Each structure stands twice: as C-alpha cells, then as structure tokens.
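Partial complex: the chains shown occupy the same locations as in the complete assembly.
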Amino acid sequence: MSEPKRSDIKRVVLAYSGGLDTSVILKWLQVTYGCEVVTFTADLGQGEELAPARAKAELMGVKAEHIYIDDLREEFVRDFVFPMMRANARYEGDYLLGTSIARPLISKRLIEIARETGADAVAHGATGKGNDQVRFELSAYALEPGIKVIAPWREWDLTSRTALIAWAEAHQIPVPKDKRGESPFSTDANLLHTSSEGKVLEDPWQETPDYVYSRTVNPEDAPDTPEYITIDFAKGDGVALNGEVMSPATLLAALNELGRKHGIGRLDLVENRFVGMKSRGMYETPGGEIYARAHRGIESITLDRGAAHLKDELMPKYAELIYNGFWFSPEREMLQAAIDHSQARVNGTVRLKLYKGNASVVGRRSPDSLYSERHVTFEDDAGAYDQKDAAGFIKLNALRLRLLAQRGH
Amino acid sequence: MSEPKRSDIKRVVLAYSGGLDTSVILKWLQVTYGCEVVTFTADLGQGEELAPARAKAELMGVKAEHIYIDDLREEFVRDFVFPMMRANARYEGDYLLGTSIARPLISKRLIEIARETGADAVAHGATGKGNDQVRFELSAYALEPGIKVIAPWREWDLTSRTALIAWAEAHQIPVPKDKRGESPFSTDANLLHTSSEGKVLEDPWQETPDYVYSRTVNPEDAPDTPEYITIDFAKGDGVALNGEVMSPATLLAALNELGRKHGIGRLDLVENRFVGMKSRGMYETPGGEIYARAHRGIESITLDRGAAHLKDELMPKYAELIYNGFWFSPEREMLQAAIDHSQARVNGTVRLKLYKGNASVVGRRSPDSLYSERHVTFEDDAGAYDQKDAAGFIKLNALRLRLLAQRGH
C-alpha cells in the first residue's frame, strides 16, 4: 500500500467540477502521470451549470465516452441525507454535515466509473489540510481496496495562487478573469448546504461579512410575516410539504427555497477537523435546518423514551464518523441499523413557523403518537394512572442513594 | 422505609410558595397529621413578592421562627445553573432543564431547615404525575436518608379544583378571585426559566397561544435592529456582560432582560417524563439560551477536540440525570468532575448578535485559544503543517477498511 509509482497509473478517474482548479489537475495528471483521464462531474444540486464541464474536458482531450456527468440529486438525498437526518446528526452540537455527507457518494461513483472504464486510480482536488481528502479516500479504499488515489494538492509544488495560474497559462488552460485575483474565501455547495471558509473568515473574532452568504437572505431582510408549513413523515423520512407528496430531492429543494426566503440555517462555527486543527466555517443549510427540526418534532411524539435517549447518546459518535469520513465503515452501518430500527413508526405531520431565521416546531400529530392526553392531563384521568404508584417508584429509585447516605453511620 | 405513619410526624418543613395550593397543603398537614409546620419560601428569581408568604403563614399559625424566606438566587446560579451549563446540557436535544435544576437546591435547603428545626419530615406540593416529586424526594433522601417525605397530592382526595377550593373555604383559607376558575395552564418560574404546561397546551398539534408567554416578547414584536453583546468567561463560567463584571445571578438576570427584549429562548416541546408518559411543555429561557450558545462559542476555540467530543458524548446522560432528579448522585458528580476538569482554560470573550428570536455567536477570542491561523490558512503556512503527513494518516486509517474489503477475495 505504498504510494503509487507514477508509471503504474494508466487511467485515472478525476472528480471534476469544470472549474479552474480541477482543470489544472486534469492537465497536470496528463502531463505528470502521462495517463488517460476520465472525468466525473456530479450534479449534487450545487446549482451550477454542468454542460461547460463537458466542453472543457473535451478541449483537454478527454474522450467523449470518458466524460461522465451524472445527476445524483435523488440518490444523494434519499440514500445519504435522509438516513443521516434520521439520526438527528449534528457535529459538535451544530453542524449539519452538509459537506461530509456528499463525499462518500462522490467516491462511490468514482469507484463505479473506475470499474466501468478499467481505471486503476481516482483523483480529487481536495487539499492536504482538510477533511475532504480523508472522506474521499477512506470511502474509495473501503469500496475498492486496491485502488490508487492521487491527491495532486499533496504532491505538486503549486503552493500559491500565482503559481497555479502561471502553470495553467503555461498549459493553455483558460483562466477566467474573476479567478485571477485571490478569491476572498472558498466554498463548497450541494443540495444540502453551502459552506464557506478561509481568507476573510480566518479570524474567528471577526463577524462573517454579509457578502459571504449566498443561499439565504439576511434575516433582517426576510419577510416581516411568519409563514407556516407542514412536513409529513413516513418511517422517519420526509414525504410531503404542505400536503403535497414530493421525492426526497424535490422536498429538500423546496425547503431550501423556504429557508432562503426566511433567512434560516446560517451557522458560523469554529470546528475541530479530523486532521487535528481547528477551522472556522460558515454554513448555510436552509432546507436542512428546517428538516432537522421537523424530524425531531415528529420523533417527539412517536419515539419511545428508551429509543429517543439511546439515539441521543449514539448521535455524537455517529456524527463524528460521518465528519471523519467513515460512512462506509462497519460501525457507521451498525449505528444506522439501530437508528433505522427506531424509525418504523416515525410517521405523521409536523407544523413549523418560519420567521426571520427561526424554524420553530409549533405542532405535531401522528396516527402513531405515543402522547396520551389521558395520562398527562391535570384533570381526572379515569384511572389511567395511579399517583400512588409514584411513591413506590421513588422509594426504590432512592434506595441506593439512601444506603449511600447511611454509609458509615 | 415504608410510608410514615401519620402519628409519627411531629414537625414538617413545607416548601411553601404562599399561593393557594401550598396554603391548602399547609392547613391540610396541620389538620391531617396534627403536626407543626415549618414553612420555607425560596427566592429563586421567580419574580414574585415573597413578603405575603410570611403573612399567610403567620395567619395559619406558623411560629415566626419557623417561617424561612431565603434569597437563594446567587447560590442557584453559581452552584447549580453554571455547573450544568458547563456541560452544555440539553434534555432531549433542546430543553435547558430550568425546572429540573432548581429542585435539588430547594430540597437541600428543606433538609438543612429540617435539621435546624428538628423536623422529622419534609413536604412539597408536586403532583404524583410529574417529575418534580421525584426530583424533590430523591434529593431529600440522598441528603438525609432517614427523612420522611409527605406528598399531599399523592395522599389526599382533593382531586378536582372544585374540591380543593371547597376544602380551602371550609378551612378559612382565603381564595383569591382569580383562582376560583380553572387557570388555563400551570407554570413554574425561576431565574433561569418559566415553564408552562397543561390545559390549553395539552394538544400537541395546537400552537401555543401567545398569552402563555410571560418572559419574552413575541419575536415579531422584538426590535427591528439587532443588538450585539459580549460575554466574558473565566474557567467555563460567565463573568462579565459587555465588559462589565457581574455576579452569576446578576449576569443571568441581565441576559434575561436582553432575551426578553429580543424574543429569545422560547421552546415548545413534547418531552418524555421520568414517570413514563409524554408531556407537552412550553419553556421560556431567555438569558439561559443566550448563555448556552455563548458557552459553546467560547469552548469552540478553547477546548481540544478530544475534550469537546467526550463532553458531547457524556452530555445526554448528564442531562438525563438532572432531568430525572439525580443531581445528588455519585454518577452525576463523577460526570461533573470530568466536565469541570475540561473547563480550566475555557476563558475569553464571545460576541453575539441578538435579533428577533436568534442569539447567534458571531465572534470569539481567547488568550487560551487553540485556533491556529498558521495551521489552517490557505496561504503558505511556513512549515507549520506538512500536507504529506496526511497521506500516511489516511493510509493507516484506511487499512482496516481495505482489509475488510479484501476479505474473501
């Protein structure tokens, strides 16, 4: 499992966005490794035109049958985002894992394409300081243990923007005007979120400038009137918005629009990377934030306490596994099995109020509700609950504490 | 440890609010148990006049030296709320435990007074369906294992409001006019929060009516302009607001004012009670919500990842222990020891933006910051971090996954 010798690589599948950086990588792979490049461009709902990626790849000599452009939006939400949401996963208390959850899907497709095209390696454009390299590579190795992985940012010496652009120009890669200067921050986007980090965000004491946000209006500019919506759930997954049945990706897209409008889902966070350093990120997860709150809302009436508390205890580890890149690991799958088991009766409707950055659950109902007005009522409960039982309950719960307090007396 | 015989009780310390219900209990204890009653009324910042409690107790024949009215606000925040906040405790993901955390302090004082006055029992006004009876009694037993506990709501037959009022009038207890009808919901308040439950809140599909809220303005009525504040922390506890040093209770009170003004800290929740049923509650924790977010903010730059993740994993259990009434238990103390150990360097300043229900951390700085711009920068890092190290890091993290994938090949 040592580093691949460059001459060993005959064909490599590159995760290709069509942007400047991965275009440089494409060319650099051709030049440095002397190998054939297969490009893979995924539509994960990042909201960019993918057609140009094909043209650029062709221009750099990639064979037509080696240019893959796939719409993965439904698979992304159905098989990755929704399962994760069943766990109420938030990394370090807040982060909804928008970037983390997209990486294993990209790797899965990279490996599938490598098999289809007989490639012996995959390549990605993530740097050596971040989490994404880990996520891409752990997923790739877990799915195809013999695959070779090329991470140009860890290999080449293009360590400054100037060097990169000079190399691009020297190799006839068109450099758009707006890429010539330093971009003030770096972003990643998909149907679940947009993240921004670096440059102007590097001082954690400085407030994130408003121009960094791209997916949500400023809450101050959001409508002055609240909007009420309902989300229906079936077996723990969202299935309808305001009563209208939708596919997973359609539902999330619709929630994104609502979140954008009401300024919901902004998060300014200093987080701990798997590679050992802290970084400051700004996340916008408009639809995801609404969805996450709604999911907790429907669970609150349909999950038993034992199931709910076990889920809460398992969640931090589950979220950490996804953050660290261990989606395709036995322990993530074991936790998923436990979580999924709990969702069989998580059915019903949640009502939310959206208003200037807030997404508040204001109502929930379910044919599978465990909430019993009969038991909880302050009124006469017709014998549903015998208050005298509480005396024995408390006495036996207290017994060990009393024995402790009596010790040595 | 069987139920106390009524004739065994000579003197009982009652947690006495001065309101109708605990006044009825006071008289009922005198009549039923034929015992002397000592009253204890705590100022926990609930915002009510306590002087009338003295007059009422005297009127019902309680000796002057047996009327205790104590201001516990500083002890409450310093020794209970702040330690709990160090853990970032939220029950079932959201609830800041405002009621739960006050109960052990009341029991602690009840037991102290029982010792001072030679009482053999304590009594409280919590019903047999709720969590508070458990919290009061577990704490009392843990501190004084031989104490007797009287919970009139589990004993008497005054099971309707009408019966209670009739009994009051038959025993010359003044019934205020506004207590004659059914109150539309029930509340509990202290410096950390106000909770409301029951009656109009019993249908979890119905939105909480606006008149239920008493501690916060509706976000829609909050100022249209955000307000920025700073909170300073020392060893994990808040010590200053906008640079002004304050005692714990003063700080929380000031944050409550800010939270009230900006409509922060409302929570509508269906939760799982320890006694086995679900209930729907409405909580207002204006200052607590701001404080909790600020605490996570300062931890984000001063806690190491290992410490932070361990805290996140322990938190659900810690919160459950407090919710269930096990503040005075070895396991809560063990978790507290771990948590407190982590807070030694949690020093610095957090900047927050308050706006219409939102309390967002927008900046954090600390002399003990672990955030290293040198490491995280996209620019040249002058050798702080060698990107090539990441290759080995990933390879060894991937090894077990590769072995798994190779199995059987």
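Order of writing sets the chain letters: A and B. Residues in each chain are counted from 1.
By our rule, contacts are C-beta pairs under 8 Å (C-beta built on N, C-alpha and C of every residue); 3 or more make two chains touch, one makes a residue touch a chain.
Bear in mind the structure is a predicted one, so any value in this text is a computation, not a measurement.
Q: Full complex copy number, with 2 in place?
A: 4
Following the convention adopted for this analysis, only the chains that are shown with their structure count from here on.
Q: Could you grab the centroid distance between chain A and chain B? Build each centroid from C-alpha atoms only and quote it in angstrom.
A: Their C-alpha centroids are separated by 33 Å.
Q: Can you name the residues of chain B that touch chain A in the complex?
A: 1, 3, 88, 92-94, 127-129, 133-134, 137-138, 141-146, 151, 153-154, 159-160, 186, 198-199, 202-208, 219-220, 224, 226, 266, 268-272, 275-280, 296, 300-301, 304-305, 308-309, 312-313, 315-317, 320, 325, 328-330, 351, 353, 355-358, 360-365, 369-373, 375-380, 385, 387-391, 393-395, 397-399, 401-406
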